[in-house]
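Note sheet for the following structure.
Excluded from the complex is one protein chain; the other protein chains are retained at their positions.
Let's turn to chain A:
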């Protein structure tokens, strides 16, 4: 009975499609950078590269959170609004209230950047948690809940600041947006550190496994003993955390917070995640991909600016790329499913 070996026959065939599917965003990024360099050698200067990275760091932070959400086949459209609201609250805390909203300079110290950052993150988490509860308890689809949230948080931001911006923070606050560690801008450091941590969480922890499982097949996850609702709730909380963190860094960079901040961010953020290979169907994707996706968009925009392409055309190009990325994902999925 034991004399027959049913070993897998070894087949050395190289899976070109699999390779391309996996590294397409990275390959595309490298090609794009090469093209821009040939057209405009200034592109590859150290200053410009860090510039690109600083530009993508805020939406990049949000995209890290969005990766968790999309891995569970969810979506969060409210992030831009939530970011604006959290930024205003952080600014108010930093200034010690809403009275001296325009006082510029170091005399206008309120409660310090630590409390301001905490406030931003707390608002973000609370907003994410609320939406997560609506999604898991009231069973409203994430698209609808966060579409509502988009309006609610924007309204809250406008109400809170009475429409006007709050600006002028002390230097310890603005360091988080404008400072450097060695040659590297601080927001870039924050972004990359967050990316590494998120990557470890998704790849190497039990929690990460559960996120993939819930996204891959929620019913199977439930029957395997996972608390599906809790995991779904958690990804919106994580998204909220990153919205808060992003709000703080953005306020520090602009030295100002305003109610219209973050308008349209959801587009760039979702695009970064999807272009990075994370599937809108859930269960497939990575933070590494998202970082590449974010950089790709940043490089593209930066290159187009260097080449004096109008911002209207830039918008059109980004939109087309999103659709192409999703089309590719659907195609890859059908290849997988034919098995």
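Rule of thumb we're sticking to: a residue touches a chain if its C-beta (ideal position, glycine included) is under 8 Å from a C-beta of that chain, and two chains touch if they have at least 3 such contacts; residues count from 1.
Everything below uses one rule, namely that contacts and distances are computed from a predicted model.
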item: Listed names "Ferredoxin", "Cytochrome c oxidase subunit 1", "Succinate dehydrogenase/fumarate reductase iron-sulfur subunit" or "Inositol transport system ATP-binding protein", matching UniProt entry of the absent chain; value: "Inositol transport system ATP-binding protein"
item: From A:128, A:149 or A:283, residue that would touch the chain that is not displayed; value: A:283
item: Listed residues A:213, A:254, A:295 or A:321, member touching the removed chain; value: A:213
item: Of A:172, A:226, A:260 or A:309, the residue in touch with the unshown chain; value: A:226
item: In chain A, positions touching the absent partner; value: 1, 3-4, 6, 8-11, 13-15, 18, 204-207, 209-210, 212-213, 216-217, 219-227, 279, 281, 283-284, 333, 336-339
